[in-house]
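Here is the structure we will look at, set down as structure tokens.
Just one protein chain is left out here, and the rest sit where they should.
This part shows subunit A:
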């Protein structure tokens, strides 16, 4: 708590407003919110099926898959950024094909920001959803099957609603992690205002030239994170405390 208090104490409350209304701040904030939300959506689309496979299926290689998914949790984000660059950069394994065949360049674009954030933040979602799936009573799925529901219908109409609180919690964690992502983003996407300069990058840059501005930006990030957590806690996460059976 102490570092957060420090932030509040040192905040230049008097000229907060002029600092906040600077166009660079709005730009960075908008980019951060958009890219973190996109990264969360991508994570949901990819992560929920992965979590299902990890929790429910018995295919071989599950432990390898789990290890691969959770590696970004322990990997320094900068290393993740370098790895992404090596794969998706213009000279990268996939990046070269994309560039030469389709004239698509990923590094140093907003797409790269989203990819970097997804790479770092998705494990939070996968782990949270996998935990919820394991905790949910799989016999509800048996019951659905005896009522004529195939796997997809069961997943859609029974499993997903049962683990919805877990999915919501995972999505919030994932979003918060994506919002704060720095290392992989700056390595893979660079630091271009308007296209790849997200809030954390703006904070870091401002700290070199304008410490007070950095504090203001940090406050904004702090406020957005807290507001989101509180909002979602009341609307969704509060339900996870109610009995499931």
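Here, a contact is a pair of C-beta atoms (placed from the backbone, for glycine too) under 8 Å apart; a residue touches a chain by one contact, two chains touch by 3 or more; residues count from 1.
By definition in this document, contacts and distances are computed from a predicted model.
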From "Transketolase", "Integral membrane protein", "Cytochrome c-type biogenesis protein CcmF" or "ABC transporter ATP-binding protein", the hidden chain's UniProt protein name: "ABC transporter ATP-binding protein"
Chain not shown: contacting residue from A:63, A:91, A:146 or A:208: A:146
Absent-chain contact - pick from A:162, A:184, A:199 or A:215: A:162
Subunit A, residues in touch with the chain not shown (by the definition above): 137, 139-140, 142-150, 153-154, 157-158, 161-162, 164, 243-245
